[in-house]
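A protein chain is absent from this complex, but the other protein chains hold their places.
Now for chain A:
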Amino acid sequence: MNETPKNRKFGLLKCPFPLREQVIRNMEFMDAFHFSTLSKRSKQMVRSARYQTVCTTFSFEEDSSMDHIEIETSKSERLKISLSNLNDLPKRNQNSFDGLKLASLINEPSDDYRRKLSAHLLFIFDFEEVSVHIERNIEHAYVASTAYITPEYLQFVLNATKAKEYYMDFKMDDLNFKYQLNDCEFLDVSGSVQWLDTDGILQRNPQMEHLHLEELQGGQINGLLKQWINGQVTDLESLAFFNWDGYPNEVILDGIVTMETKLTEDQAIIIFLYWNNDGRTVDIQRKIDGQIATVHINHLGCYVHMWHESELSKL
């Protein structure tokens, strides 16, 4: 049957809300994206529909012309959106969507198309997992070329990815912003950690269970231990700080009341993966509830284990 202009149309907005949302959830990913660019209302509709996708990865490759967003949808589709630099148009992968073109459909003011597109995607779609993959050395971030990721853009990605667990492994010399992490449960940072604001980090992340940081200054570790001692009850279970040059005891424990540990050597070996009998082991206590933690400092780093009553009774 030939379609007449009249029966080509379908008044989606005349349908009840749950029905519209079910229709949106049944759309192809790119169709849902296109739909979201039609108006503020359609953008909000896609968000409300909670269109499920398995994961999205923001990839910043060694060659910036290969930068892209990779999306795996719940329909097992794998989509690639190129985030290549404006000047690298000829290098664009023919099989991927052009991020610049997609961003031009979004009616938002922004002088950074990658930022606009990323923000839009993260707003409208319900990604089960969001990861950031960085291949190139960010120490060149200040090179006056838009070919490189800027500190602001990295900060934006960090702000936009509200993950419970972060594994960050990249070198970023000369990067001097301070990022305030919130509502995180597991943080593992290797390479460079100077971008992480550790002041009040335990208060901002009361559900933090494990915090593993590399090359953190001894004074900052001292500050973190004091945060725990003087702070509220949190879910913290362990702290681990790695420094291949070792940490000086006096800096880490400066101004902290310590107690002789009740741990035997055998127990310490089980508790601390990096335990060394040449190191120093002491107990510290949180003021608000008297919880005990054991601090072990050796030539590889500093490790802290927070004791819970059930564990203590077994000792």
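Everything that follows uses one rule, which is that a residue touches a chain if its C-beta (ideal position, glycine included) is under 8 Å from a C-beta of that chain, and two chains touch if they have at least 3 such contacts; residues count from 1.
The definition used in the following text is that contacts and distances are computed from a predicted model.
Note on the omitted subunit: UniProt lists it as "Skp1-related protein", one of the names in "Ribosomal RNA-processing protein 42", "Skp1-related protein", "Exosome complex component" or "Translation initiation factor eIF2B subunit beta".
Of the options A:11, A:255 or A:290, the residue whose C-beta touches the omitted chain is A:11. Within the set A:38, A:233, A:257 or A:288, the residue that contacts the chain not displayed is A:38. Although one chain is hidden here, its contacts on chain A can still be listed: residues 1, 3, 6-16, 18-19, 22-28, 31, 34-35, 37-42, 105, 107.
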